[in-house]
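Reviewing the structure listed below.
Of the protein chains in this complex, all but one are displayed in their positions.
Let's turn to chain A:
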Amino acid sequence: MSPSYFGYNLPVIHVSRLRKVYETGVVALDGVDLDVREGEIFGVLGQSGAGKSTLLRCVNLLERPTSGTVTVAGQELTSLDLAALRRARQRIGMIHQHFALLSSRTVAGNVAFPLEVAGVPRRERATRVAELLDVVGLDGKASSYPAQLSGGQKQRVGIARALAAHPKVLLSDEATSALDPGTTQSILALLKRLNAELGLTILLITHEMHVIKAVCDSVAIMREGKVAEAGRVADLIATPGSLLTREIFPLPEPAPPGSVTVTFAGQAGEPVMSSLVRRFDVDVDILGGSLEDVGGVPSGRLRIRIDGGKRAEALDYLRERGLVREHGPEPVDARQPEPETGAETVAEEAR
C-alpha cells in the first residue's frame, strides 16, 4: 500500500521501493515506500524482525539498501559518493536505543563530537555545547562522564549531540525502549517540544504503541518487511477497520453475534448513546471498550449490542455519524429474529 497524504508539506524524507536482502537471503525490506513531511513526527511501528530497524538504518545509509532510493532534504543519498554522503549525514541527527555515547568523553565532549566532525572552531563549539545542554535540561552535567548519568540523562546527551550540527531531520532508533515509563514520557515530551520549537522533522521507530499515541502525527505499520498501513494517525483512527485502530483499541476477537463496534476520534457534543435509546427505543448494552488519548484527542473503540425497537434505524443513525466501523456476525437473539439471508443492513466497508 502506498501512503497517501492530505497535507500540504513536502516530504523531507522520501523512501522509494526500498529493498534490503541480506547475504543470508533474509529479506528485511521488501519494497518500502515512505514519505515523511517536513515538521512532522513520523512513527514506524512494528514487531522486532518487521524490518523497521533496517529501514531506519537505510535512511542515513548505515545500511546499504539492495535497491531503491532514499532522498533526504532534496538530496538523493543513494546516489552520493562517500565524501558527499558524510557531509549529508552531518545534517541528519540520530539517537540510539542504548545511547551510543563515548564513555571516554565527558557530556560536553560527546555533544562536541559532531561539531568537531563538521569543523566548527573550538570557541564556537563551547558556546553551542552550553546552549544544547541548556535545551535538553542538562546544564551542570557538562563535565560528568556518561557512566555517572541515569538512562534518561544519557538519552538527553544523545539528543543534544544529535542536534548539535543543526540537522533538519532526527532519526530515532527505539530511543525510549531502554527507559522506564516515567523517563520515557519525559524524553517523548522533549522530542515533541523540539519538534514544535525547532520545526525538527523526526522519524522514529518503535515497537511500542504508546510512543505512537503520545507523539506521532503520522505512522507506518510494518509487517514482514512491508508497510502494511501508513498515513496520518488522526486519519487512520477514522478509517474503517484500520490496523491502527485495532492495535490501539484492542477488543476481543471475534466480535460476538449482533454486536456493533463504534469507533470515534474526538467526536463530542452530542450524547449519542442516550439519543439512540430515546429516538429508536432500543436497548444498548456495552460489551467492551477501549478509550485512549491519542495526540490529545480523546478516541476509542466501543463494542455495543443494540436490541429491540428500531434497531436498523439506530444503526443507520450511527453510520451517518461515521461512528460504526465494524460489526459482528448476524445476531442470533431470540427476541429479534433476523433472516439468515443477510437482511442485516450494515453493509460494512472493507476491514
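A few remarks follow.
Throughout what follows, a residue touches a chain if its C-beta (ideal position, glycine included) is under 8 Å from a C-beta of that chain, and two chains touch if they have at least 3 such contacts; residues count from 1.
Rule of thumb we're sticking to: contacts and distances are computed from a predicted model.
When the unshown chain is looked up in UniProt, the name that turns up among "ABC transporter permease", "Sensor protein FixL", "Cell division protein FtsI" or "Peptidoglycan glycosyltransferase" is "ABC transporter permease". Summary of contacts with the chain left out: across A:98, A:192, A:223 or A:246, the touching residue is A:98. Of the listed residues A:11, A:114 or A:300, the one in contact with the hidden chain in the full complex is A:114.
Listed residues A:165, A:194 or A:302: the one in touch with the omitted chain is A:165.
Listed for chain A, the residues touching the missing chain in the whole complex are 60, 62, 85-90, 92, 94, 96, 98, 100-105, 113-114, 116-118, 145-147, 161, 165, 171.
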